[in-house]
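Only one protein chain is missing; all other protein chains are in place.
A and B label the chains in the order they appear, each numbered from 1.
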Amino acid sequence: MRGYLFTRAWQSLLTLFLATAVVFLGIRALPGDPALALAGEDRSPEALAAIRAEYGLDQSVFVQFGRFAWNAVRGDLGTSTRTGVEVTAMLGTALPVTIELALLAILLATVLGVGAGTVAAVRRGRPAEWLANGLALIGLSVPHFWLGLVAILYLSVSTGLFPASGFVPFLDDPVANLHHIVLPVVILGTGLSAVIMRQTRSSMLDALGTDYVRTAKAKGLRPRAVIGRHALRNSLIVVVTIVGLQLGALISGAVVTEQIFGLPGFGKMTIDAVFQRDYPVIQAVVLVTATAYIGINFLVDLLYSLIDPRIRVGGAAA
Amino acid sequence: MTTTTTVPDRGRLLRRLRRNPLAVVSFVVLTLAVLVAVLSPWLAPYAPEATDFGRTFTPPGTPGHPLGTDDLGRDVLSRIMLGMRASLTVGVLAVATALVIGVPLGLAAGYFRACDAVISRLADLMLAFPFLILAVGLAAIRGASLANAAVAIGIAQIPGIIRVVRSDTLRLKSLDFVAASVVDGAGDLWILRRHVLPNATSVVLVQATVAIPAAILGEAVLSFLGLGIQPPDPSLGTMLATAQQFAARAPWSAILPGLAIMLLALAFNVFGDSLRDALDPKGSTR
Partner (left out) sequence: MSVLTVRDLSVVFRTETGPLSVVDKVDLSLDAGEIVGVVGESGCGKSVTAMSLTGLLPSSANVTGSAVLDGTELIGAPESVLRRVRGREVAYIFQEPMSSLNPVLTVGRQIGEVLRVHEGLKRRDARARAVELLALVGIPSPAHRVDNYPHQLSGGMRQRVMIAMAVACGPKVLVADEPTTALDVTVQAGILDVLRDLRERLGTSVLVITHDLGVIADIADRVLVMYAGRIVERAGVHDLFAAPRHHYTAGLLAASPVPGEHAGTHRLREIPGLVPVLVTQPDACTFAERCAAAEDDCRVQEPRLDPPGGSGHGAACWHPVRQRRGAAS
């Protein structure tokens, strides 16, 4: 087990390093001079040189990368070339918004998806299955940002049930915070739930056809125990993978959702940074995304071993 | 190609599809949508960019503008028709990109053990990478356009294609007729082209059918964010972006384009599902 953890940590660091390095070098290969963008009105050669010296842009990319990496390890991600604000401070305000949105959305998506998928599998060939399947197909086909627009139109603008945009930190006012985040969470969460539902349904159907489910029935267990303890637990192994793979969709979805609902989160920060060529912020964004990717994969592995003893016991060999 | 294949026979497939009302309905909707999209330059009652400042925000049902007009007095119906054309173009371009890159990689991963680890790991990495960040980056480097949006979406779909092609190749590789070819001394490339690829067609077809609606949704998101098709070119996504500002005054201009996207994507998804069911050898489920 310890050997496995060691390999895992090693791979994670390598991934982190590679992702950061590729983006760092990639950005610098882009056409367009950031010093020019920073200079604003005064584009005299002296001013440009001063800016380059200030941001270390006059040195080779490798020196720049080395410095960036060293600073990053010490927890210093530089300052935004746009606003002059420290990047860590920007992340400090943006990340909690996105993490709250993402966690609540994935929670909602999992509950909805696993629930509906299980119902669809158990009630095979009955109206409940058709309903669940139909909703999942619509969920796959509907543009969720549009749903967000419609929701704002009818639930915020016309009726005033929910605020149309903005964010209140949870610690400032929990009620207002939740009130602001409900619609974004529902929009993002239902979008993700369609994929989870379809996966749950198909792996649940597989599980219901297995011999051990027949054994469970032959033991005289109630349907609830047969489904919950025996079938669902096994089909969750596949579902966990799918939920883990939703990370990309989750981040993409969060970007759009934040844009529509005017949430000052990580997604909005990303888009702004790219449009404004804000290098330090872009690098930080990539670093955070890669870390999240690694963290979630690790979490998925842990969940696996919680659900499936074959992995837990056999893990040391791998 | 004049290869002999063992693809599940076409007659049975068509029979099964015809028996399924959902398949028939979605196929009809798709055919109509494609016809409208292809013929939209001639079918549309107005030029999509034609403004009419005397008639802004006319509601649906107005004579001459069955679906109303937008903030610049442009005809919503005409713009939706041309927007669907753009959506389908991006969808097909993106999936074509994904297939061109993904199918060979999937074949290689499934057929050559040595390639498998590298390609599969790469696919896993890409799968978790947020496609929006990729699209944003591409737009930042090469400018926002229909083609760049299609490429970004296509790249995002590569891992999905690799996965299904790889697993089907693995399956086919273990079958007797492929083993027999190996015994006969056939080369790897010959086997891949003659035996594996033709038999993998059905899974690729199903995957493509469900990838197109995903691409259409992707285009809508990108254009909405200003990273895809640029105004004044009509796109369902940009229509929604402008409608967002006037949604309270002209709700139809925000609702109708979204419905059009949904209808298009739904038709593809339903047809893709029916196709998968019809191809499923166990499929006596419907």
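The rule we apply is simple: contacts are C-beta pairs under 8 Å (C-beta built on N, C-alpha and C of every residue); 3 or more make two chains touch, one makes a residue touch a chain.
In this text, all values refer to a predicted model and were calculated from it rather than measured experimentally.
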* To do: Give the labels of the shown chains that the missing chain contacts, considering the complete complex.
  => A
* Structure fact -> Cross-chain touch to the chain not pictured, restricted to A:104, A:216, A:249 or A:271, is A:216
* Structure fact -> Per the whole complex, from A:21, A:138 or A:307 the residue touching the absent chain is A:307
* Which one, A:203, A:234 or A:283, makes contact with the chain that was left out? -> A:234
* What is the set of chain A residues that contact the non-displayed chain in the whole complex? -> 210-212, 214-222, 225, 229-230, 233-234, 307-310, 313
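One rule holds in what follows: only the chains that are shown with their structure count from here on.
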* **Distance between chain centroids, defined by C-alpha means - chain A, chain B (Å)** => 24
* chain B-touching residues of chain A, taken from the complex the two chains share -> 15, 30-31, 137-138, 140-143, 145-147, 149-150, 152-153, 157-158, 244-245, 247-252, 255-256, 259-260, 270-271, 274-275, 277, 285, 289, 293, 296-297
* Where on chain B does chain A make contact in their complex? -> 125, 127-133, 136-137, 139-141, 213, 217, 220-221, 224-225, 240, 243-244, 247-248, 251, 254-255, 257-258, 261-262, 265-266, 268-270, 273
